[in-house]
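Note sheet for the following structure.
Here the complex is missing one protein chain, while the rest keep their positions.
Naming follows writing order (A and B), and every chain is counted from residue 1.
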Amino acid sequence: MQQKSKVVLVGVATFVLLIWALITIIPLYWMIIGSFQDSAASASFNPRFIPDSWSIAPYERFFNKTNAFRWLFNSLFVSGVLTVTNVFLASLAGYAFAKLKFPGNKSVFWILLSTMMIPSQVTLIPLYVLIINIFSLGDTYTAIILPSLVTVGNIFLMKQYMSSLPTSLIHAARIDACSEFGIFYKIILPIAKPGLAVLAIFTFVAQWNEFFWPLLVTRSSSMRTIQVGLASFKFAESTDYGAIMAGATVGALPMIILFFALQKYFLQGITVGAVKG
Amino acid sequence: MQLATAKPKPTPPAYRRFLRDYGWAYLFILAPVLLFLVFTLYPVISAFIMSFQKYNIMKSKWIGFDNYTYMFQDDIFWKSIKNTVIFTLATVPINIIITFILAFFIFQMKSRWQTFFKATLYLPSVASGVTISLVWLAMFDPTSSGLLNTFLGWFGIDPVIWLGQSKTALFSLILMSYLGSHGSGIILYLAAMGGIPKSLYEAADIDHASGWTQFTKITWPLLKPTTLYLLVTGVITSFQVFISVYMMTQGGPNFATTTIAYLIYESAFVFYDFGLASAQSFVLAAFIIIVSVVQFKFFSSDVEY
Partner (left out) sequence: MARVVFNNVRKEFVDEKKGTFTAVENSEFVIEDKEFVVFVGPSGCGKTTSLRMIAGLERQTSGDIIIGDRIVNDLHPKDRDIAMVFQDYALYPHMTIRENLSFGLKNLKKSKAEIEQQVKQASSILGLDELLERKPRELSGGQRQRVAVGRAIVRNPQVFLFDEPLSNLDAKLRIQMRVELAELHKRLGATIVYVTHDQVEAMTLGERIVVMSNGIIQQIAPPTELYNKPNNMFVAGFIGSPAMNFMDATIENGKAFVEGAQIALPQAVADGLKSYEGKKIIVGIRPEHLYGEEFAHTVSKEHTMDVTVQVIENLGADNLLYFKVGSRMVTARVHPETIARLGERKRLVIDISKLHFFDPETTQRIALS
């Protein structure tokens, strides 16, 4: 009886999941398939699901009309720098909050954490004024990077992660005459590698996909990130769906490849610092 | 007596002892704290002041509550609140149900299939909001050959002008949210389901509890923290929905998709009225802080910080 209903359940589950997986994947599939079919001639975008001919013409148009290689480099550079700074600063501060005793430890942490409730829309305008008008950093890498050097969310994640590491190792290292920074650098960082990897991956993807802030502080085409560039391309060439899909593919493909290469970290990493089950 | 035999060592001055004991810790948090002061605390205070000003880079004018008064008398502001609330109410609960069902189904699978479905359903989350918006913009093509209209055509339904008319534009964005990736929620649910001790179900089997009873008495209650977490993060995210609006509808047609976050963007960076935009952003902040505080009340017993 129990056995039979279990079989039925698994059957239904498999069916629903396959359908839903299809629904989930279709937009990406359609984007990639569409980017390889030339529909510039027709008024509407209507690629075949199983293409009968392939064309790289949309890519040629996309790359010819844009600064896309520069955009990709900009995204890579900005995301790379921010990944390094976030991993280093968040793990250092997270370690201090989790494992070191100092007056104000808890209060400082709670003040930081409570500002996570304030939506970015509140700070964006003064931040814009600060970076563009006061610091005169408009249209520079510094402008894109500076406000995101380390995020409170990442510090929180690292604090959670560091709390799970054994304190006795820190005590042992202290007795072993290791300096406080040495303890962090020689003991904590090596054993925290899995957590750091997850943080690095998620930061990189988040920064690669970041749109609004780079949009605000960049003016010239050569300073745009790929996301901002794609948006500007869409508004400039709103009828060339093929080329737009080519651009969208170019912007998404690095992350899709990253996902397949590091699937394990993506799928396990989300639960770091999340709710207790 | 014991002290007499011990060489007394002078105690270092208090501030040096303080620096030696805690200096490193303060150094470790120095950069984040400075960044926080400059890029979070200062902007929040500045935005608050701006919201009472007619902002100008050279010389701002103090206008008291004028921005707030104007905002509350502005039909478009109320429309944006309405749109945001409709969007939130329509997407968050149903998305959680979809997420839960998918996670529950995946949980029934063997581990190899679990990995396959987790990966497949998660994959679209790595694509940016811009990319996803561009693809959906194409799929919402209003002609009969658009992807969604082709699909409707199979059932004999006439083409829909998805984003181009007021009555379907917001619905289109909602639909896009349903069919988007629920990957991270699914993974959180699966982790929580995996954390429920098997012995609970075995005990229930011995007590002849039906599958449904086991679900309502064991599975669902023990997943409540995850559900609440998804509920709150879902609400906060959808209050701030922006990129899809910016990319796909620009708030139109006829303000049908103007959300509060989009309105703030427009006030600030289309009309350059920083004072009004700041006032509007504080309304959004109030919404989110209320939700967060409610979250904290619910969660304080379930989450270890």
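As a working rule, a contact is a pair of C-beta atoms (placed from the backbone, for glycine too) under 8 Å apart; a residue touches a chain by one contact, two chains touch by 3 or more.
Everything quoted here is computed from the prediction, not taken from an experiment.
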| item | value |
| --- | --- |
| Of A:Val7, A:Ile50 or A:Ile175, the residue in touch with the unshown chain | A:Ile175 |
| Where the unshown chain meets subunit A, residue by residue | 106, 166, 168-169, 171-179, 182, 187, 190-191 |
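One rule holds for everything that comes next: only the chains that are shown with their structure count from here on.
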| item | value |
| --- | --- |
| Centroid spacing, where centroids are CA-atom means, of subunit A and subunit B in whole angstrom | 15 |
| List of subunit A residues in touch with subunit B within their complex | 2, 5-6, 9-10, 12-14, 16-17, 20-21, 23-25, 27-28, 30-31, 34, 43-46, 89-90, 92-93, 95-97, 100-103, 105, 108, 112-113, 115, 117-130, 133, 146-147, 149-150, 152, 155, 160, 180-181, 184, 205, 208-209, 211-212, 216, 227, 230-231, 234, 241, 244-245, 247-248, 251-252, 255-256, 258-259, 263, 266-267, 270-271, 274-277 |
| Subunit B residues within the subunit A interface of the complex | 21-22, 24-26, 28-29, 31-33, 35-36, 38-44, 46-47, 50, 57, 101-102, 104-106, 108-109, 113, 115, 117-124, 126-132, 134-139, 141, 143, 145-147, 179-181, 184, 187-188, 191-196, 205, 211, 222-223, 225-226, 229, 236, 239-240, 242-243, 246-247, 261, 264-265, 268-269, 274, 277-278, 281-282, 284-285, 288-289, 292-293, 299, 302-305 |
